[in-house]
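Report on the following structure.
Moving on, here comes chain A:
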Amino acid sequence: MKEKDIKIIEKEMKLANEGLPEMERDLFADDRPSRIEPLNKYLEQFLNWARARSLWILAYGTGCGAIELRPLMTARFDAFRYGIAGRPTPRQANVFIIGGYASLKTIKRIVRSYEQMQGPKYVIALGSCTINGGMYYDSYNTINRIDYYIPVDIYVTGCMPRPESLIAGFNGLKKKIQAGQCDGMNKYADNFDWYKANQKQIIKDWNMPDYNW
Partner candidate 1 sequence: MIETLILGFILLLIGLYAMLSQKNIIKIILGFSIADTGVHIIIVSLGYLKGRRAPILDSAVDIANSVKEVVDPIPSALVLTAIVIGLATTALMLVFAAELHKRKASFSIDDYKELKW
Partner candidate 2 sequence: MVNPLYLIIISLMAGFVLPLLDRVNRKLSLATFIGVLLANTVITGFWMHGFIQADLGTLSFSTAGFTAPLSINFQLGILEAFVLLAINLIGLLTGIYLLKKFNESPLAGMILFIMVVMGANGLILTRDLFNAFVFMEILSISTIAIITLKRTNESLSSGFKYMLASGIASIFFLLGVVFIYFFSGSLNLDFININFTDYRLIAVYMVAIALLIELKMFPVNGWALDVYESTDAGVATIISVINSTAIAFMFYKIMPLLPSNFLYIFGIIGALTYLMSNLMGLKQENARRLLGYSSIGQMGLLLASIIFTAGLEPVLRIMIVGGFFLNHLIAKTGLFWISGLIKKEKLKDWRVIRSNKSLMIMFGIFIFALSGFPPFAGFWAKWEFVKSLLAGQNILIIALILLGSLFEVIYMFRWFIQTVKGEYKEDELSIMPSGKVILTTLLGTLGFGLGILIMKNYYGFNFLFTLPILSLLFIYLIDFLPAKIKGIMSLGGLAYYGYYLYTLVQFENPIQILFGVIFLVGSGVNLISTLNRSEISKGFYGLLMMMIFSFGSLLIARSYLEFFLSWELMTIASFLLILRGKNAQKASLMYMIFSIAGAYLMMVGFGFAPELIGSSALITGLTYVQLPLISIILLALGFMIKSGVLGVHVWLPEAHAEAEADVSSFISAILLKAGIWGFLLVAISVVWNAPQFDVYYWMGWLGVFTALVGAFLASFQEDAKRLLAYSSMSQVGYIIAAISMLSHLGWVSAFYLSLNHMMFKSALFIAIAGVYYRTHTRNMYEMGGLIKKMPLSFISVLISIIAVSGVPPLSGFGSKWLMYSSFIERGWYLQAAVLFFASAVSFLYLYRLIHTIFLGQAKYEHKDVKEAPVWFIIPQYIFIGAIMVLSTFPNLLIKPLSAMASQYFNSNIVIDGYNVYSSYGHWNGNLIMLVTMGVFIVPLFFLILFIGKITKVKQFNIVYAAERPESPQTTHVAHNMYAHYRKALGGWGKPRIWDFWHGSAEWAHTMGDFFRRIYSGNGQTYLLHIILFFVVVFFLGV
Partner candidate 3 sequence: MINKLLIIIGIIGMLLILLPILVNFQSPTNLSALAEEYVRGSVNDLKSPNVVTSVVVTYRGLDTLGEVTVLFLATLGVGFLLENKKNKSTQRTVSENIRTTSSFLVSLIMVLGIYIFTHGHLSPGGGFQGGVVIASGFLLLILSDLDFKISHAILRFVESISGLVYVLIGLIGLVLTIGFLNPAILPLGKYGDLFSAGAIPLIYSLIGLKVGSELTNIIATMGSDRSSESVVKEER
């Protein structure tokens, strides 16, 4: 292809951000997320080792499961001993805990927060509601399957799951990370259009940029 054509395609690849008011479109980045391959196998292994031991949770209680995070972090269960720490901003966190059911209102924030996390990033879905809607399976206002909207790495079942099971979930996540199997970021980038379509289908008043950098 000619250079000119590439440029045109790149331009077409840009996101439209149609949900935003005209005036604000310039103020948001319009790049698509893209797949990122590891540079070097051994380096990646070393990094995965470290990543598994330094899990920074995004402190955003999306559902009722968030109540379980308090005992998890405090003296009784002390998750910090595993290197699991809370972070107040998605920019710095790498683990997103979906704390139970996600209402239509919450899903929008979940998507935005997830997209603002810097990869590699992992998602732990907590409780039955995230798997199939749980007790809210027929609610008009909750979504049933969270992995239609963002890629999930680990499900922790139960209603509610106890902190112990959460720790077990973390351990599972760690194993997956160390094995290099947690690639939610690339999965999301690869299937971006599908995820976006799902999200836009359920979120009617889409007033965010198409990808929240």
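In this text, contacts are C-beta pairs under 8 Å (C-beta built on N, C-alpha and C of every residue); 3 or more make two chains touch, one makes a residue touch a chain; residues count from 1.
A word on the picks: all candidates are chains of the complex that A comes from, given by their letters.
Keep in mind the model is a prediction, meaning the values are calculated, not measured.
J.: Spot the contact partner of chain A in this complex among 1, 2 or 3.
T.: 2
J.: Using the touch definition from the top, list the residues of chain A that touch candidate 2 in their complex.
T.: 23-24, 26-29, 31, 34, 36, 60, 89-91, 109-110, 112-113, 116, 207-209, 212-213
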